[in-house]
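Quick notes on the structure that follows.
For chain A:
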Amino acid sequence: MMEHILSLITFSPLLGVLLLLFVPRDKAGSIKLIGVLVTLIPLVLAFTMFAGFDSAQEGFQFVEDASWINIPLAEGVTVQFNYTLGVDGLSMPLVVLATIVALMSAIAAVNMIQKRWKEYFILFFLMQVGLFGVFTAQNLFLFFIFFEISLVTMFFLIGVWGLDKREDAAFTFLLYNGLGSAIMLISFIALLVNAGLVEGPAGIIYTTDMQTLTYNLTNPASPLFQAGQYSDVFLYGVFFALLVAFGIKLPLFPFHSWILKVHYQAPPPMSMILSGVLLKIGAYGLMRMEVGFFPSIAMEFSTMLLVLGIVNLLYGGILAFVQEDLKMVVVYSSISHMGIILMGIGAMNRLGFQGAIFQMVSHGFLSAIFFFIVGVVYTRVHTVKFEELGGMAKVMPFTSGILLTAGMASLGLPGMSGFISEFLSFLGVFENHPILAAVASIGIVLTSAYLLRAILSVTYGPTKEILVGMPDARLTEVIPMVVLLGFIILIGVYPAILSDPLQTTLQSFLIRIGG
Partner candidate 1 sequence: MTGQYLAFFIFALMAITGGVFMINLSRVIHMVLSIGLSFFGVAGLFIMLQAEFLAFVQVLIYAGAITIMMAMGTMMTQGGDEGEKPKRRLHNVLSFLSAVLVGAFLLYGIYTTSWPTEPTDLGANNIKEIGVTLFSNFVIPFELASILLLVALVGAIVLAKRDGEKD
Partner candidate 2 sequence: MLANAWLIPLFPLISFVLLVAFGRQLKEGAAYVGILSLLASFVVAVGVFFERFAEGAHDYITSFDWLNIGDFVFTMGFEVNQLNAMMLIVVTLVSLMVHLYSKGYMHGDERFPVFYSYLSLFTFSMLMLVISPNLLQAYIFWELVGASSFLLIGFYFFKPSARAAAKKAFLTTRVGDLGIFIGISLLFWQTGTFEYAAIFEAAHSGVLSPEFITLTSILIFIGAVGKSGQFPLHIWLPDAMEGPTPVSALIHAATMVAAGVYLVARLFPLFEASATAMLTVAIIGGVTAIFAASIGLVQNDIKRVLAYSTVSQLGYMMMALGSAGYVAGVFHLFTHAFFKALLFLAAGSVIHSVGTQDIKEMGGVGKHMPITKIVFLIGALAIAGVPGLAGFFSKEEILIATYDSGNVVLFWLALTAAVMTAFYMFRLYFLTFSGTPRHENHHVHESPIFMTLPMIILAVLAIFSGYVVYAGFGEWLAHGVISGEEGEGHHTWIMVLSIAAAFGGIGLAYLLYGRNNKVSTAEPKGLHKLLFNKYYVDEFYGTTVIKPYTLFGYVLKFFDKYVIGGLVQFTAWIAVAIGRLGQRLQNGQVQAYSLVTILGLVILLLSMTAGRLW
Partner candidate 3 sequence: MVPLGGYLAVGAILFSIGVYGLLTKKNGIIVLLSIELMLNAVNVNLVAFSRFGIAANITGQIFSVFTITVAAAEAAIGLAILVAIFRNKATINASEIDIMKR
């Protein structure tokens, strides 16, 4: 089973689709039960994979490689897209993260989705295929397909189950991300044509296999590299095109406006996925493709990445401070926290990368828990505006406690995951850019300021009338909160669980950037 575990993880949600086809649409209970139980399968499998992951082994593990599409162009020239899956220290934690957040999102959907459960869960399962596939795919073509699956399903999930202006939001989402994937596709094609060439016994093969591309682009031993035939236009063009493509996803500062609209309208379980996993695709892509394919260019522009990260961090932080409702604060805090990932990558050293990966995982859990709590509040009082809320700690002490703890984690309180990621990213930046790092560390105070302002105005203070008599979290709401917070604390207290599997992979990245 272990040799096919990645395929199993990726496609096990399809089992749910199959099951749901046999369930009448009005049996909401059974549909929800299937929705949750089937989402449990990839989680269990992912943990099996985590346990079986050999952190000392170099390169990719659990690799599956099957011939898939071969397009003969001419005699002895083939374009080849293989079905290749595999994980390394970078993608493995993200797969685990995705399975956890997906399960929590499924549980959240039990209460927060009010209509058309059957269609919802079918789309949700399809989206999971995309989510897991994106992180396991080792072929750019495959990556792109999974990426698009997640995008299209998310479009419908937002457009049908969102709030009042959901169509608008869904289209905004589709347009921005569609633009991003268009740029990405062009870059992939450029990579295929320029760097995907392999000469084998069967003739010349053009491929988008990630490892082949990495080898061709970065390894001095590769024939293409030696020929020095990469033009600057190709290298810099693809580098910046990918930066924009993944920057939109991340979202990077000038491309962030979609996330505001989309998160505001998306149903809470989808916000969890969107912020918890989908944004990480951007970060993952930056790490895997920007740094992985173009280490020397990334090195050259590391200061630029760093500055972009700092701009994101401060911009999001300042704007979060003046928002009028909890949801928007969480959204802007996402933007701000993504800046830390970018900073970690821009640091171009071991601690920075480590911090960036920690931040991906940590922010995955944190934003999921935040959006979940926002959803919990919203389902009760139908508002998350500060002026209408206050004193929630009195009527909903448990939820408020979790919110406050999550807020503390998010502002980087030690003992929780936010600290490790923030600390390592900043520490990494301090090595070469102490001044910039010092400027960026203002962001730490800004983060505390907006989070405390937001969370305290919701939970502390005199209890507003609208909240009086509201029940505290139910069991189905307690589980996601406790589980997510559990992981947040686990990583905070015992970060080695996440950092140990990463070291070998990081080493390979560092060798490539010459560090």
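We take it that a contact is a pair of C-beta atoms (placed from the backbone, for glycine too) under 8 Å apart; a residue touches a chain by one contact, two chains touch by 3 or more; residues count from 1.
How were these picked? Simply put, all candidates are chains of the complex that A comes from, given by their letters.
Computed from a predicted model, the values in this text were never measured in an experiment.
Here chain A touches, in this complex, candidate 2 (chosen among 1, 2 or 3).
Interface residues of chain A facing candidate 2 in the complex, by the touch rule stated above, are 254, 256-257, 315, 318-319, 321-323, 350-351, 354, 391, 393-394, 408, 412-415, 419-420, 424, 426-427, 430-431, 434, 437-438, 441-442, 444-445, 448-449, 452-453, 456-457, 459-463, 495-496, 499-500, 503, 506-507.
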